[in-house]
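Of the protein chains in this complex, one is absent; all others appear in place.
By letter and in written order, the chains are A, B, C, D, E, F and G; residue numbering begins at 1 in each of them.
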Amino acid sequence: MPRMVLSGNYAQSYAAKLARVHVIAAYPITPQTAIVEKLGEFVASGELSAQFIKVESEHSALQACISAAALGARTYTATSSQGLLLMHELLHWASGARAPVVMGVVNRAVAPPWSIFTDHTDTVAQRDTGWIQFYAESNQEVLDTTLMAFRLAEHPDVLLPAMVTEDAFYLSHTVEPVDVPTQDEVDEFLPRRDVRGLIRPGAGVRLGSFTMPDLYEEFRHKIARAMERSAEVFFEIEDDYHRLTGRHHGGPLPTYRVDDADAVLMTMGTATTTARSVVDALRTRGNRVGLAKLRAFRPFPVKEVRQLAATVDRIGVLDRSFTFGAAGAAFTEVAAALYPETHRPALKNFVAGLGGRDLTPKVLEGMFKALLKGDGPEVDWPDLKRRAEVVRHG
Amino acid sequence: MPRMVLSGNYAQSYAAKLARVHVIAAYPITPQTAIVEKLGEFVASGELSAQFIKVESEHSALQACISAAALGARTYTATSSQGLLLMHELLHWASGARAPVVMGVVNRAVAPPWSIFTDHTDTVAQRDTGWIQFYAESNQEVLDTTLMAFRLAEHPDVLLPAMVTEDAFYLSHTVEPVDVPTQDEVDEFLPRRDVRGLIRPGAGVRLGSFTMPDLYEEFRHKIARAMERSAEVFFEIEDDYHRLTGRHHGGPLPTYRVDDADAVLMTMGTATTTARSVVDALRTRGNRVGLAKLRAFRPFPVKEVRQLAATVDRIGVLDRSFTFGAAGAAFTEVAAALYPETHRPALKNFVAGLGGRDLTPKVLEGMFKALLKGDGPEVDWPDLKRRAEVVRHG
Amino acid sequence: MSPHGHDAHKATAYITEQDLPERPLATVPSDVIKTASWRTFLPVIHLEACTKCYVCWKFCPDVAIGIDEAGWPVVRLDYCKGCGICAEECKPRAIDMVKE
Amino acid sequence: MSPHGHDAHKATAYITEQDLPERPLATVPSDVIKTASWRTFLPVIHLEACTKCYVCWKFCPDVAIGIDEAGWPVVRLDYCKGCGICAEECKPRAIDMVKE
Amino acid sequence: MIASELLAQAAFIEGKHPQSFPFFGVERRGAPVTAFTRIADAPIPVRTSITEPDIVVVLDASLMRTIRVTAGLKKHGVLLVNSDHPVVGIDKRFEGRTATVDATGIALTQGLGTKSMPIVNTAILGALARVTGIVSLDAVVEAIVKFVPAKIEANAEAAKVAYREVQELQAVIH
Amino acid sequence: MIASELLAQAAFIEGKHPQSFPFFGVERRGAPVTAFTRIADAPIPVRTSITEPDIVVVLDASLMRTIRVTAGLKKHGVLLVNSDHPVVGIDKRFEGRTATVDATGIALTQGLGTKSMPIVNTAILGALARVTGIVSLDAVVEAIVKFVPAKIEANAEAAKVAYREVQELQAVIH
Amino acid sequence: MARLTIPAEEYMRSGHSACPGCAATLVMRYVLKGLGPNAIVTLPACCWTVIGTPFPTTALNVPILDCAFEATGASVSGLRAAADALGLADVIVVGFAGDGGTADIGLQALSGMLERGTDALYVMYDNEAYMNTGVQRSGATPLGAWTTTTPVDATSRGKGEGKKDVMAIVAAHRPAYAATVNVAFPEDFLKRVEKTKTIRGPKFLHAFSPCPPGWRYPPEKTIAIGRLATDTNSFPLYEIEGGKYRITRKLGRARPVAEYLKAQGRFSHLTDAEIAAIQSEVDGRWARLLALETLG
Partner (left out) sequence: MARLTIPAEEYMRSGHSACPGCAATLVMRYVLKGLGPNAIVTLPACCWTVIGTPFPTTALNVPILDCAFEATGASVSGLRAAADALGLADVIVVGFAGDGGTADIGLQALSGMLERGTDALYVMYDNEAYMNTGVQRSGATPLGAWTTTTPVDATSRGKGEGKKDVMAIVAAHRPAYAATVNVAFPEDFLKRVEKTKTIRGPKFLHAFSPCPPGWRYPPEKTIAIGRLATDTNSFPLYEIEGGKYRITRKLGRARPVAEYLKAQGRFSHLTDAEIAAIQSEVDGRWARLLALETLG
């Protein structure tokens, strides 16, 4: 298994190449562009035998993938921010049509005002669309998770689309060492797609008909069940991947030094890395803190969150996005998951790192401290630049 | 104040007309079409002096409204289902640009499979976009709330877009008596728009610039605060409306017979009406049950939900949509809102009425009974058509 | 109580969630749906006038004109919606529309 | 440590949330940003050769050629990015690009 | 304006609280459709389809060849059918009243619609007023005057004629 | 391929764990840009911008007219500047080492880039290898051979020449 | 069987849900007769979504893949790419969309498909309005036509803008092949469809598709009105191959457009002056078409 110095974007491209995708359709957007350019090079040079559809928008990119998937192709697309938002109707479509499209997303802030920097609003706002969602912390995880996503999406008990996200620039443009599995290894892990039951030339079938109220709800429930099953299937897949490559990223909610922790911070994406070193630093100073990485946001790891909470008294949830008129999405879902539990840790929501604001060790340390102290508001924006003066309205 | 027999769709059209909107841009989709056709007639006949933009898609409809609003126009659009989903990028845009666009949405299921019937997935999936959301129970409420939405959206402490939703067919195509305020009354309630600070001909200003990580987060926080303020402003507005018309719809979470209730069901939209009669029926039979209507979904009425829960032991939340990999969205948010409370009622999620499935008194009664008994799963689809046999997978 | 064509699937075996395919894939030929109920007038072909030009066959939007072994056009009564195109287009006026 | 044009707003009074307008409305003229740092070569106008044709003014993408009271073209040093178009297009070759 | 909505308007004129809505397949012209109307003295406390109606009105009798129109109809309810001859033997279980009116004939006489597409809404409403008394003929006529966009006279006349001519089957024939 | 990424590749060749990333304004050609590289013996435990670097490399000395390049640079850090003359008086507070190399001149001699846009990445890396020892010249050359898409020879040569020619200011002149 | 002038095989089934007299069904019927069993149809929202009958039934003997209203061109490219990648070379990919789904909300996806040169057939059945949602104006609605969003009223005389010239837009993309077809001329229609099978690259058919309820005429007149459209030069039949225009049905003398307009309720409000204006517009377009034909 060769080790290369790769950007997060190239990690996506290599994963799609190793997955031997049949069809790629994507539209450029900063900071995703390199993913697609690299795949384009692979196709142009003959290293990857795939159809590359040069679409005129992200909306078309996803429709092309969904349609190609209906005919049995393994498909891949990648986007970010506005591009993902523009796909929204088709995100719903992909899950409704049970199209196992795999998509790389570079998390970037949404406009206006324009910003090309890290922010999770784009993908979090897709939480109701029926996509499996993984957030990656390193380029290694990007590559590994993307390969697992293909197998998960196409699993006959699942048949759902999946996205693997990476923070803009912090991963997309950051190069670091990555172990890249060989083609043989991947071929073993991820055989060609099984396309039974899809639309077939010559058959009088139709995928997506008008459906009356007496059956529509039942199709929705099938998706709900498939999503539930995907959580179980993912464990199998990760074990398989581990057997093959020796790497295991710890399931949907890997934890770090939580066993005896007084306070645990829950993070998504690259904030995790820095938070981990903050945990170490604080531990050295005698603070019993720990970390949980919300790696899978869909399906939401309710069971794992409950397990974690069983032994911890304070949990902070860091959202790199904010739902106006509510709170951070991860925070809301963690709170909801823990509602029926008997042991209920104090919960705090930290909203920070929006629009590319650096999540420095200092800011993260502040969160742990606020957790340990137990003060401050339920939902806090700890890194906001504010003046002491009274807020002017209007 | 004349009383007319109107459909929910026409209630939307009359509200927009009475609001003297400057610009309408909308694209047809069943079951919203009559809203726009009627407005078109008002404009064609000269009853309403407004610009009607015949757009080529919903995406363009909303962009046209946002841009018109930036210049100071009062704007209105209406859509449903796929149309709303197609607007998704611009829903984010409207809140980011602080454009007080008002939109009527007919709640309809999303494809595939195609369905034109009631389902709340379309609007619920927009919960992260920064729009104020009201769900209406009757055509009267559609009309009244739409008028209030204009004033709320444009309030200088708010400046956010707002949508008023109505269930497909159950309101959109149902005619019933509606009190329609006079133009004078509405003019008093809703003066012309105040457009200070918007883009102005001749000025070297720019709305929506590229913004670096040092300030983007602060703009997001401004939206967050505006959304919070909107909750307070809404109370004032509803009181004003009450003074003028004698009608008051009870704030963001009106309740019915909850005071001594053992179990309360929380509903959105037209299910409320039927549920109310079920409450009465069950009360006659000695069951102490009550009802809470989630009228405002954004901002989410955390305070009111907590108040309600303080005196109730069992709450059921009925979602007419389902978030795959999680639960019903309203259920999740209710649970999160109640998490830090000391008195915590047992919570149950009912997922039903999807894709136009009728929510009959019998089905609703079943929910109350399950609540009172306290049995069944945490998240239940009580009206699913299932066989007793073992579920086949794949 | 919702007596139109769209209920035709009720005639099929799709009743509960378990009957449904995992994906919304339709496979039942539409001709299980009889659209005769849409009809007010029925085309009656007078074979003595028919020239076997098959214009009626060609223009029927409902594929409701068949051709029998002898080459005569026949109305497939289950499906004809009574639009009247065949009668209108039949040059020798061999088709009459009659109230049922 | 991020020394490019996009930090120019740091020179402005927009520092905290309270300094910001409610909407993302920009109002500061861009010429507070000095783009001189982009430049490697500087155009030097030799007035003795200049015919006042103003081709340099017309084609400057950075509006970095001014015209003084006497009608002579002048390079606005704060803004010229050194693209060299003026020198290239000046027919009488009155402009030289010189390394700074 | 479809019959059910006009009925709602007529009921409203009489101070009632109507609620009327179509069951909307994706309707294509000519395809059979269903609409529901509830009429009460106070606001209607439910928002669902009607599965057990008191009255069933059939605008096209040919439907009765394929559809059991009395499904759900209350045992002692009313069935009103647009037909030029008495309808019999519909449903042995049905014990309510049955009436017929030749609304198509009346509509064509009044010049409403075309031979292949007669517009029978107003005629049937006149008959309904007579057979059920749920609204008065006056209210029907007033609703027609206010809400029918064209041929107001003819429509009003159709309602009146139908009011006169509707035939109630005197005995329930099994 | 920008210098920081090539540096990462070189460090990787030597068995180190590099992490390298640009601070990305929406870059326009000619506009000043910043990139960060961390090099360690084990995986890098943070993912943030670098505000207090050990080493600052300036590829265009003219920036120093408007920007305080030593802001944040550790007190005893290293400043390497592409310049054909010694840079002095930059920052009185800075007490570390300063070195210069005429990377532009070297690049142009090797035919890398154009006069208005010389490509100085590889030359500066050669100098960096010498001044800091953070990577070896061999690793830089190997990285160039593996990852530079064109003019490999010339780029390798540029690195070598710069390695030879880099000038360290012997005393910190205030 | 007897001597038929178009292929006997049926790929469209009875039982579908179209209005009586709907021409959109004939468009589908003829397209599939011409293409044969290897077609895969991708279908956006339009009348055909409903015509095709609800779950679990389907009205075609070939596969239908429903796609988003605005994305037909993209769906076509996706299917083609998948077929190529999976070695299903024989598959004929067909996008089948209404005029609204083509000229308005789906124009971009179509343009993308044409620009990237997808080897497939795109059929626009043109009933000149959004019919599935109940007769709203589309870009392809002709000047003066009544629709629910172009009312006939004091200030409004039906649609105020002209019909979007989709063929000209398509032609601007230099597709491999484009042609207009009309269900009133089945033999000609079939010839065009069959021709598309012989040409690689993007192909486009603009199919005239009268709609009784939307155009307000009795259902039995569908074919007659189709014939009038072409015979009055309102809907001329022509093809464009490799940039060259060829009129495929040339008339001795066109009939007055008034005959066509007067047969339809949607034009019944038009005054003689308005009709004359339309006539001169039709004449102008025809003259331009003749000129384009000579252009080569």
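Some points to look at:
Note that in this section contacts are C-beta pairs under 8 Å (C-beta built on N, C-alpha and C of every residue); 3 or more make two chains touch, one makes a residue touch a chain.
Keep in mind that what you see is a predicted model, and the values were worked out from it rather than measured.
Put simply, the hidden chain is in touch with A, B, D, F, G once you look at the whole complex.
When you scan A:G72, A:P100 or A:P113 for touch with the missing chain, the hit is A:P113. Interface with the hidden chain, as seen from subunit F, comprises residues 26, 28-31, 114, 116-117.
On the side of subunit G, the interface with the absent chain consists of residues 70, 104-105, 107-108, 111-112, 115-117, 139, 161-162, 164-165, 168-169, 171-174, 288, 291-292, 295, using the contact rule stated above.
Seen across the whole complex, the unshown chain contacts subunit B at 22-23, 25, 50-51, 53-57, 59-61, 63-73, 75, 89-90, 93, 97, 199-212, 215.
Note that in this section only the chains that are shown with their structure count from here on.
The busiest chain interface, judged by C-beta pairs in contact, is A-B.
A separation of 87 Å divides the Cα centre of subunit E from that of subunit F.
Touching two or more other chains at once are residues 30, 82, 86, 96-97, 111-114, 207-212, 214-215, 218-219, 221, 358, 384-385, 391, 394 of subunit B. Along subunit C, residues 5-6, 9, 14, 16-17, 22, 24, 26-27, 29, 34, 38-39, 81-82, 84 each make contact with two or more other chains.
Interface note: chains touch in the pairs A-B, A-C, A-D, A-F, A-G, B-C, B-D, B-E, B-G, C-E, C-G, D-F, E-G.
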